[in-house]
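Just one protein chain is left out here, and the rest sit where they should.
By written order: A, B, C and D. Residues from 1 in each chain.
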């Protein structure tokens, strides 16, 4: 290919050096990073001639910043960020889903379903952001008046958990892996419902809602189709491995820079809902997910509904 | 009351290694005007500061006159820049007089000092002599048994000075107060003093005490 | 040079509504000691400040003497608290002298003023008279055509004052400088002045100009 | 009266002109650079930001957000101010108290904001958390200033006050408070801005129902750069308004200055 030629030219002076094509792959700390932990740790050769760098970004904000600066070639991002990136940079496309919804309604109280939340104080993260929108959508579609629920928001799960541990809150929507940590610290916490299951019911979806999405730079995908295919295959394997070997996932994740305690990670895998689904099987789900986000606040998908061009499918 | 003495004994004071007073003794006449003269830097202000309790002396068993109530005309004027003339004076009076008495007194003294028109001025808007006169009025109006004056009349023209000195004499006759008066102007001293103390040397000692009747200007000048 | 006059014409200055100078005229003798006396608060310091360019006057076409090079003995000592005596003086000299000359001059002047032992003291550690003498030394050592003195000898004892005045006369004979000298002490004025200007009134006017030969103390006192 | 204000220039007509000119130049530069970069993510154009501002202002919650944030800010700033004055004066008067406060103050000024937010969320409730955080961050700076101001009061004046047996109340009213006021005036604006900033940070973490921080977080997470800039402009305008209010209130304090 083109690059190979330039590489050869360069290496005239140093005949032994084989300059590989560099690929940058980013994922945020947390579940998405766990999804790639086997790949990032073992660094298997995906395809000859490619040198892959994995980076774990500590916050989803620093990740989205790098995506917006178009630094990584491949990234795992929150699904709405995929739409924002598509709308704002028009250079990333969705290649597949890495994980479905992993939020759960938990409580120390004796409740069994969403409708019992009415009149209660319920903790949640990120007012008007995707988890909140998902919760509100599910509740609304189930005919629950969300105004009757006293939502208490904090910025992230790391602020929510202490409130639940110290009984400042009894009920909340908590994502994995924070949920496992929470259950370690407060044994009274019970899982009431999975938000993903709730979504399945209200959106008529088989899988639930896509929580994390893998996006690839469109020109990179075009020029390196074989690599991309191989990589997605490996990623799928890596996710399966993480789901199966729950005893090692934590250690692997720790070594690539995931900050969550390895034991907690191991415990969380059961509810983490990590699974790789190719985008062609998810188009409907994305469309309806984006539509619901858009209805709530267009900003959450970058101002406009993304068109079909966002999906990386071969014509 | 006439014969009581204000006795200062065994006073010691040094700054770092600079010994100012070494077992210094002095006696002032109570209810008289005691004038202190001496070379610049010899320790006059320090003496006044120790006597009034502002500066700590190094002796153990030394008693200051703090409790008597002291008015002090400082060598620098020590006015508070953000208070105007009136406030600067009222500031020290803090319920010492009834409101009407205070207003009348204030009026009288400012008038006497010739600065009544500057009542609402802030210190930075005043000339050196006017500031000094505020300093004087503040001390005179403050009810006290002892008035300490450290070069009170500097920067004041001769006419105003004479008026104030006359008034001072008059007040002192009425209100019996003990005065310690430092000056470099021998004429001033001769005019107002009952007794004149000449300080000098290092560490400083009393070089001479002169009664006003028996004083001659040149004698003092020589002593200094 | 002897006959040149420093002419100030049509000077105006008011603070808010308080008119200090209204079309004020005065002439000083160049290279002579011009003494200014007058009531406290009449405007002497303001006159000096305007002449030296520190305070802006309200007239359009008024020229200050700034460019001649001015030494100013301020009424307040204006020492910089965080510089010691030596630094306070050197601070204004900023390359005016070669290093050795400067050191020798500094030594001479401090010695003359009797404050050589305070060379390394910070201002807050000095008595009022010593601070004032630093102020004087700073002005005398600064090379200038005009020396402005606003009550330079206050807080200084008579002996030191006489020494400094003698020296000043001697310097002025050697170094021909124009002196503007404000004082409230008529004796001082008589001792050092070539001419005495009496200011007074409001707005202030020159009430009289007297030649030193023809002066009598009481006459001046009356004029003030 | 020009001669009696803090900075001679304050409030004069040509000043306002110059400030306005500076704003225009900056806006101009901004627009040019934005055009050059031509990437909304790095730097939106003025037009984009203006339309974001309009959008934000039109939202019905806007006034509540603004009022509650400013309210928290003013409230916590005033409490920090009062506390710092009281503590500062007491610390000045009593060496024991000053020493006792030292470790506490060192602690208060070392705890990183986000840690403080989390702890405040745990210890207090989430509506008070931003408020507590605001106090904890601003207090040490004001306290240091107050103590510094009192410590630097001319010793001569204090000796004079002592000699004339001025009551503590008289000293506080006529000496300490004016000296503190004089000193604080110079850092009031910047420490108030700091309080606003910290309150907003607290809101980002604590996510109260109404508050600028809550709204900024939404723009931030959705990577809406022009929305972020719009909020910066709004906060800037608030700061400027509060600054003017402060100056009007302070102007009278400095008539004694020449």
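Methods note: a contact is a pair of C-beta atoms (placed from the backbone, for glycine too) under 8 Å apart; a residue touches a chain by one contact, two chains touch by 3 or more.
For clarity, every value in this text was computed on a predicted model and none was experimentally measured.
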| item | value |
| --- | --- |
| Sole contact to the chain not displayed, among A:57, A:176 or A:285 | A:57 |
| Hidden partner chain, touching residue among D:147, D:161 or D:218 | D:147 |
| Residue ranges of chain C at the interface with the undisplayed chain | 52-54, 69-72, 74, 76, 78, 80-84, 87, 91-92, 94, 122-125, 142 |
| Chain D residues touching the omitted chain (full complex) | 6-7, 9, 15, 18-19, 21-23, 25-26, 41-42, 95-96, 98-104, 106-107, 109-115, 118-119, 122-123, 137, 140-141, 143-145, 147-149, 151-152, 155, 182-183, 185-187, 189-191, 193-194, 196-198, 200-201, 204, 212-213, 216, 220, 225, 228, 231-232, 235-236, 238-240, 243, 258 |
| On chain A, residues whose C-beta touches the chain left out of the figure | 29, 57-59, 61-62, 65, 68-69, 158, 161-162, 165-166, 181-182, 185, 259-261, 264 |
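Operating definition for what follows: only the chains that are shown with their structure count from here on.
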| item | value |
| --- | --- |
| Gap in Å, rounded to a whole number, between the CA centres of chain D and chain B | 48 |
| Inter-chain centre distance, chain A versus chain D - centres from mean C-alpha coordinates, in Å | 39 |
| Per-residue overlap in chain C, given as positions that touch at least 2 other chains | none |
| Contacts with two or more other chains, residues of chain D listed in rising order | none |
